[in-house]
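One chain of protein is taken out of this complex; the other chains stay put.
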Amino acid sequence: MSILVNEDTRLVVQGITGREGSFHAMRCIEYGTKVVAGVTPGRGGRVFNDGIPVFEAVERAVKETGANTSLLFVPAPFAQDAMLEAAEAGVEVIVCIAEGVPVLDSARVLRYLHSRGSRLIGPNCPGLISPGAKCKVGIMPGAIHKPGRVGVVSRSGTLTYEAVSQLSALGIGQSTCVGIGGDPLIGTNFVDVLALFDKDPETDLVVLIGEIGGAMEQEAAQYIKESFSKPVVSFIAGATAPPGKRMGHAGAIITGAAATAEAKNVALKEAGAHVVPSPGAIGATVKSVLGR
Amino acid sequence: MSILVNEDTRLVVQGITGREGSFHAMRCIEYGTKVVAGVTPGRGGRVFNDGIPVFEAVERAVKETGANTSLLFVPAPFAQDAMLEAAEAGVEVIVCIAEGVPVLDSARVLRYLHSRGSRLIGPNCPGLISPGAKCKVGIMPGAIHKPGRVGVVSRSGTLTYEAVSQLSALGIGQSTCVGIGGDPLIGTNFVDVLALFDKDPETDLVVLIGEIGGAMEQEAAQYIKESFSKPVVSFIAGATAPPGKRMGHAGAIITGAAATAEAKNVALKEAGAHVVPSPGAIGATVKSVLGR
Amino acid sequence: MPRGQVASTPSEAEAVCRDLGGKAVVKAQVHAGGRGKAGGIKVVNSPQEAHDFAASLIGSRLVTAQTGPEGVPVQKVLVEEPAQVARELYLALTVDRAFQGPVFIASAAGGMEIEEVSATDPEKITNEGVDIAVGFQPFQGRRVSHALGLETYQVRPATRIMTAIYKLFMDQDCSLVEINPLIVTANGNLVAVDAKINLEDDALFRHPELVSLADPEQEDPLEVEASQSGISYVKLKGTVGCLVNGAGLAMATMDLVKEAGTAPANFLDVGGSADEDKVAKAVNIMLSDPSVKRILVNIFGGILKSDVVARGIVKAYSQREAKIPLVVRMQGTNVEEGRQILADSGLNVSFASTLIEVEEKLKTALP
Partner (left out) sequence: MPRGQVASTPSEAEAVCRDLGGKAVVKAQVHAGGRGKAGGIKVVNSPQEAHDFAASLIGSRLVTAQTGPEGVPVQKVLVEEPAQVARELYLALTVDRAFQGPVFIASAAGGMEIEEVSATDPEKITNEGVDIAVGFQPFQGRRVSHALGLETYQVRPATRIMTAIYKLFMDQDCSLVEINPLIVTANGNLVAVDAKINLEDDALFRHPELVSLADPEQEDPLEVEASQSGISYVKLKGTVGCLVNGAGLAMATMDLVKEAGTAPANFLDVGGSADEDKVAKAVNIMLSDPSVKRILVNIFGGILKSDVVARGIVKAYSQREAKIPLVVRMQGTNVEEGRQILADSGLNVSFASTLIEVEEKLKTALP
């Protein structure tokens, strides 16, 4: 098993005819993902990669192909529209890759999702992958992953690839890797993903990769302490970041004491997580915790 | 028993220090309603009728007096604010008397209530009364009512009083009378109230008083046909109203075939309701249906 | 929008038509839909023709499906350049009761009344509800555009029009924004030929700048007078004037009059908090209507006291020295006092206690 994406995932790619969309749709197909449809307004009726129908609207894609998951390659200014379109069409998992979505657009989308059944991953995230199910819904390099029993959840993209490749190099496979995104407002947070991993019988341990900004890691620590039953290995990026300066991600900015890496590490340690001090040691720490 | 308001109703009156608010708060108290608090911004700290505390905010009234129902005497321009304040404070039943609430204000309030537990009655309604529980939350003349086992639900004010007095004159008492309001957008519709009456063991029959405009009576007919287990006596006002003209109530306007009294009567008859042709015969029809 | 100008005289219309190159569309400027059908719009092929058509309109009354039989006065015409029309579409935004929010209504059958299309070809109508929590979205614009059969390159301008309509609707508290027809020109452009905007009366307090735009001349003078006194009044075609408190009871009273074999002369809700003067005003309005032969008073008093109603009636009758007979049914507070006042007034009053009695009185005393 795995969480969020698996063998039953039927993917529609929004923006499939664009440069980025078509490139990554191909990589997902190559990895084994069931890409059943594409959507590009104005390009409905085309066929992608010799067999995947392109629709004008997500609604049609869902009706005609049974798509249940959407991967958005839509520029940030149009992401609100595309996310709402997917949610309104009843897509269950919506993955928004775009960086630079205006925060009030995200606020509107999240407000809309309150009363809907859809789950949003992102924005500003690499997506998610379940190697055992050969299902990749995102932009991560598929080859570094390995099927296995460690869950990964992270606010970052390349830092997650780094962690995954450390794991794979040590022969430790992953159940699902979820990039939740680097924006201040995101659809799915650490606690949401931890709760899913907790119930997943095929996940033994979770690697949690946080960063400066906000207090989401403290909420995760609280949850780990009170309700989470599996070991957690954590790394928080940005111990050397100065206060008040945005470190790339819109969400990575120290605006108060809780937002520092130090405060987050303290909370996680106190909750029983295995806190990794240096990013090079994530894999080794997991190996040692699993070995116990 | 009764529906929506009963012995457990703890009423807060919003706008209690105004002319209308204080007049009707007194009438409710005289009838037996447990009026536990008043709210008038800027008048917090006063005492109404020798013992009822007046608060600045509904939130305080709920916290300090356990109010669970609110009756609003707030002018239409301020009704949106007052309704949202009550909903946010966790009031379970919110009754808005005001006529002339802008329809987009009602739309906003209803959108807000989607994701909340509060129920709105009105706007533009006389409120509701459960004579057996000595609980009146509205502006209807209490004296015409009589405890009993007939439920009344109506879009109108005085026409409901007319129907109730016909019933009482024949010795037929009421379980609860609900005025749902004459606006095009209202918080609680016929189907909502019918569903509550269906489950109420102390209601034997329901009098439904509709009028021209919209298709709410047809929805009620559909529900009666499919799910409602008790006899219904119905009267639809406005058989002689011309199309395209607003008959007093913002919602009473014939804008299409479904909005006519005739279409509504046909639907109700077809659903098995006892359709009363003349408003003078409501009481007599109920008596004859009950007598069978 | 096409180029054009408003003209108040036939010669102005002629001049504008000449400026536009000699061909134009001349439209009566009135607050009512259905102008085209009623002969209020004409394509003219010369300035002279513009002059003549304007002359036939200005100063006349235009009767459309949406006006009363008296019609509305035409004081100005709009002279516009004609468009080469490929298709006519219908696009409107209104608040939908079932959806509980703003809903776009679109149809490829433009130029027709939407009610008519709805009755004959309901499948030709698309409804698109907008969630006010997030506002109108471009994907909805695409969906409506496709339903209207627009081409890909027309989707963006169509969406822009809908976005603008939505913003106008929400910002100005409209009850209706309607573009009919929205034409697709021969070269594929979208042009709003005729637009109608209804403001919501209840929200006018938020838009004091718009209140002055109301044009009372376009409405029935008795209705305007009533509305200024806070009385809901609608003129009807019968002979029995009805004075009632409450809109539902007022409609039911009209129905009762019909059941009695005659017909109501009006809908009239005097409201729950009326005083003597307001009642007198209401009676006065009915007495000014020459078709009123009898007056039926049906008051279910709660807040409104019967003696107040009675005094108001007597006041209006004595001011006008009116003789028209009354059927009076009052229930509630101070009924005896009210009856006494009327009995002592010398007016021709017959009393009833129940609606059944009212019906009988109306039957027996047909004028």
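A, B and C label the chains in the order they appear, each numbered from 1.
Basically, a residue touches a chain if its C-beta (ideal position, glycine included) is under 8 Å from a C-beta of that chain, and two chains touch if they have at least 3 such contacts.
Note that this is a predicted model, so its numbers are computed, not measured.
Q: Could you tell me which shown chains are touched by the chain that is not displayed?
A: If we consider the entire complex, the absent chain touches A, B, C.
Q: Would you indicate which residue among C:Ile41, C:Leu62 or C:Ile132 is in contact with the undisplayed chain?
A: In the full complex, the listed residue that touches the missing chain is C:Ile132.
Q: Would you mind spotting which of A:Met216, A:Val233, A:Ala271 or A:Val286 touches the chain that isn't drawn?
A: Of the candidates A:Met216, A:Val233, A:Ala271 or A:Val286, A:Met216 is in touch with the missing chain.
Q: Determine which one of A:Arg60, A:Arg119 or A:Arg155 touches the chain that has been left out.
A: Touches the omitted chain: A:Arg155.
Q: In the full complex, which residues of subunit B touch the absent chain?
A: For subunit B, the residues touching the absent chain are 41-42, 56-59, 78, 80-82, 84-85, 88, 108-109, 111-112.
Q: I need the residue numbers on subunit C that touch the omitted chain, in ascending order.
A: 132-133
Q: Could I get the residues of subunit A that touch the absent chain, sorted low to high?
A: Interface residues of subunit A facing the absent chain: 20, 23, 76-77, 100-108, 110-111, 139-141, 154-162, 165-166, 182, 184-185, 209, 211-212, 214-216, 219, 235, 237-242, 244-252, 255-257, 261, 277-281.
What we mean here is this: only the chains that are shown with their structure count from here on.
Q: Of the chains shown, whose Cα centre falls closest to the middle of all protein Cα atoms?
A: Checking distances from each chain centre to the full centroid gives B.
Q: Using mean C-alpha positions as chain centres, tell me how far subunit B is from subunit C in Å, no decimals.
A: Result: the chain centres lie 28 Å from each other.
Q: Go ahead and note the Å separation of the Cα centroids belonging to subunit A and subunit B.
A: 48
Q: Can you give the whole-Å distance between the Cα centres of subunit A and subunit C?
A: 55
Q: Touching two or more other chains, which residues of subunit A qualify?
A: none
Q: Tell me, which residues of subunit C touch at least two other chains?
A: 131, 133
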